[in-house]
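Missing here: one protein chain of the complex. Every other protein chain is in place.
A, B and C label the chains in the order they appear, each numbered from 1.
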Amino acid sequence: MTDALTCDIVRNWICKTAEVMAENRAYLTELDSAIGDADHGNNMDRGYKAVIEKLPDGDDVGALLKAVSMALISKVGGAAGPLYGTMFLQASKPLMGKSEIGFDELAQFFDDAVAGVKMRGKADVGMKTMLDALVPAAEAFRAAGSVSDGLEAAVVAAEKGMKDTIPMIATKGRASYLGERSRDHQDPGATSSYLIIKALRDAASEAA
Amino acid sequence: MTDALTCDIVRNWICKTAEVMAENRAYLTELDSAIGDADHGNNMDRGYKAVIEKLPDGDDVGALLKAVSMALISKVGGAAGPLYGTMFLQASKPLMGKSEIGFDELAQFFDDAVAGVKMRGKADVGMKTMLDALVPAAEAFRAAGSVSDGLEAAVVAAEKGMKDTIPMIATKGRASYLGERSRDHQDPGATSSYLIIKALRDAASEAA
Amino acid sequence: MKKLINNAEDVVVEQLKGFGAAHPEIEVHIDPTFVNVAGGVKDRVAVMSGGGSGHEPLHGGFVGVGMLDAACPGPVFTSPTPDQMYEAGKAISGGKGILQIVKNYTGDVLNFQMAADMLRDEGIEVRNIIIDDDVALKDSLYTAGRRGLGTTVFAEKICGAASLEGYDLDQLAALCKKVNINGKSMGMALTPCMTPQNGTPSFELAEDEIEIGIGIHGEPGVERTKIKTADETAEILTRHILEDEAYTRKLSEWDPASGDWVDVELADITFAKGDEVIALVNGMGGTPVSELYTIYGKLAELTEAAGIKIVRNLVGNYITSLEMAGVSITLVKVDEELLRLYDAPVNTPALRWGC
Partner (left out) sequence: MKKLINNAEDVVVEQLKGFGAAHPEIEVHIDPTFVNVAGGVKDRVAVMSGGGSGHEPLHGGFVGVGMLDAACPGPVFTSPTPDQMYEAGKAISGGKGILQIVKNYTGDVLNFQMAADMLRDEGIEVRNIIIDDDVALKDSLYTAGRRGLGTTVFAEKICGAASLEGYDLDQLAALCKKVNINGKSMGMALTPCMTPQNGTPSFELAEDEIEIGIGIHGEPGVERTKIKTADETAEILTRHILEDEAYTRKLSEWDPASGDWVDVELADITFAKGDEVIALVNGMGGTPVSELYTIYGKLAELTEAAGIKIVRNLVGNYITSLEMAGVSITLVKVDEELLRLYDAPVNTPALRWGC
């Protein structure tokens, strides 16, 4: 696997994510119907379809990710729209003008992504949200020390974090209305976050 | 079987009819749901319950039947209310003040009943209505020449008339909206008419 | 059976008690059952209607200033009885006579006619005008005739306004007939409904079937087909209404001259390019208003293509069948008189404007 992400890899990541959201539309919506309002898959699929349409040319990674952010903000709706939108917006800022990003920048990218979601949603780990996948992934990446190992570690951590939401009682988002009854269900947002991170790993490894 | 109907027999007939309507409430309503609006059994049961409450004492057959008419008019509703109400109203008139009625009066009673329903509903035999049971019953009674034979014949004729409505296409009442689709269903009103006539026969034969 | 009710046998009474609590300006009477504008009517023709319950807001929801003076609700889907209309008539009569607006169902017609006779015996003049606007039924010779549907709402609104304007009983009866022959309706159902008394569906419809030409009493319609899109559905109903041929039938009417009920021949209008109409897209009870707007959108497109101008519209639940999912469309051709009376102020629980 490459140790730096070119703009093409990032572009490929975004396209892969769009495919994954389309494939998992029903699955994510089903997860959301158990503890939410049965639209998360529809929202993410609608959003990433818009992302693909609005993707700019050129080799500016930051610009690419900012475009993702804008498309998600204006097309996902629900809670996930502003959350993922802010996530990409924050994380894209330091990458403006960059045509390739290495380990340090990607580690920063993960941290900024987490910070953006926390800022917008006023939530943290353990509340049965996307943060339960994002936070461990960001930490695992930085700990690994290289892009290739980091992405592998991030995927493992995100998947574990996603599964860890199952026994949790939600205290943020729609699932929190259910209190005790939100237990024993996997959080849809944590699941879509895992899928996004996995798509990044796949895009990077293909490039190798 | 007696050859004259005392006021007690008539009273017993009315009570028997009320029982029969309660027993057949669901059956009549089911018939009405096929080609009507699923309420005939409810209507007849509600009406005859009111009849029982409002039944006057004394041995005036006409007064008794007029009371039946008034109760049915004010409690049955739908098409059957005015029709049965007018039927009993017309038929009760010649019997005012009578404490016992013989063959001629009963034959007249049947004819007046038919005339009342025809007048109110502007219908006739073959239109898939209560008249398909009432008309043949009235004719059969008169033809038989005696109350006992007449009532037996009336029950047989009413039952046949009721069954004969099955292949008919309704041209009056709610069932007529269905046109061809009203075929192959037994008319609820013809069925309740049969039940009323049968109750009269039973009341009379018990008295023997 | 999932309903917000207490006692299936008594459901109309409990509902009317709540209705009375919510609308103190309306008097609710339980035995016999009728509702009327508090205080009755002074020095003008009283306008009343009634019919089986389960079609709310019709008729009780249209009792108020500028519309109905009284309404007689029967049991669910069963027409009310003459004693109700008799007592209601006596309660509201303002000395200028009573107009009864009656939907064309055998039960409603027969009961209202008996009540009219009873009131007349009391010296109260009564006219009894029948609304039969359901184009789903093509002929009157081999059926009980066309049923009363959405045009009833407009007859009640327009006659109520005319009574306030001072129309006398003859003029009001003529006006009501005018609304009837200018109005055409047709409905369809996606699902059946369930009366509280029975607790079972009034008819069976498969997951992919719809019923076209449905009545409002849970009686099946004239045709059963596969489910269609909203646009296809709107087009079927609209075409039947716009292309309905001249419809002539005899309706029973009280004739003051001969002092008897006589059959009067009436001919409906047919819609033509240049007509101005009021449109009603009516929900059957269980269909979200959002879906009704899709139907309205297609209706507006089709009427415009036909050169017919919708000058007023109502979109919502006005004459329903309990929780049935479905829609009916009504078009009433209007002239200056009908439009003026339609626009006049009205203040009822279900229809209000101008005050």
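Just so we're on the same page, contacts are C-beta pairs under 8 Å (C-beta built on N, C-alpha and C of every residue); 3 or more make two chains touch, one makes a residue touch a chain.
Every value quoted in this text rests on a predicted model; they were computed, and no experiment measured them.
Trainee: Just list which of the chains on display the missing one touches.
Mentor: So, spelled out: the chain left out of view touches A, C.
Trainee: Have a look at C:S49, C:Q100 or C:T191 and name the one touching the chain we're not showing.
Mentor: Result: among the candidates, C:T191 touches the missing chain.
Trainee: Of the residues A:V10, A:V51, A:L83 or A:A190, which one touches the chain left out of the display?
Mentor: That would be A:L83, which touches the missing chain.
Trainee: Of the residues A:A4, A:A115, A:V156 or A:L178, I need the one that contacts the missing chain.
Mentor: A:L178
Trainee: Which residue from C:V65, C:V264 or C:A300 sits in contact with the chain not drawn here?
Mentor: C:A300
Trainee: Take the complete complex as the reference. Which residues in subunit C touch the chain that isn't displayed?
Mentor: For subunit C, the residues touching the absent chain are 2-6, 11, 14-19, 21-22, 53-54, 56-57, 61, 190-191, 207, 210, 227, 229-231, 233, 281, 285-298, 300-301, 313, 315, 317, 320, 322-323, 325, 327, 347, 349, 352-355.
Trainee: Provide the residue numbers of subunit A that touch the chain removed from this figure.
Mentor: Those residues of subunit A that touch the unshown chain are 29, 33, 36-39, 42-43, 46, 73-83, 85, 120-121, 169, 171-174, 176-179, 181.
The criterion applied here is as follows: only the chains that are shown with their structure count from here on.
Trainee: Quick one: do these chains touch in a line, a ring, a star, all-to-all (complete), or other?
Mentor: Per interface graph, the chains form some other shape.
Trainee: Identify the chain whose mean C-alpha position lies nearest to the mean of all protein C-alpha atoms shown.
Mentor: Minimum centroid-to-centroid distance belongs to C.
Trainee: Taking each chain's centre as the mean of its CA atoms, how far is subunit A from subunit C in angstrom?
Mentor: Centre separation, subunit A to subunit C: 57 Å.
Trainee: Taking the mean of the CA coordinates per chain, how far is subunit A from subunit B in Å?
Mentor: One centre to the other, that is 76 Å.
Trainee: Do you know which subunit B residues sit against two or more other chains?
Mentor: Nothing qualifies.
Trainee: Subunit C: which residues touch two or more other chains?
Mentor: Not one residue of subunit C touches more than one other chain, so the list is empty.
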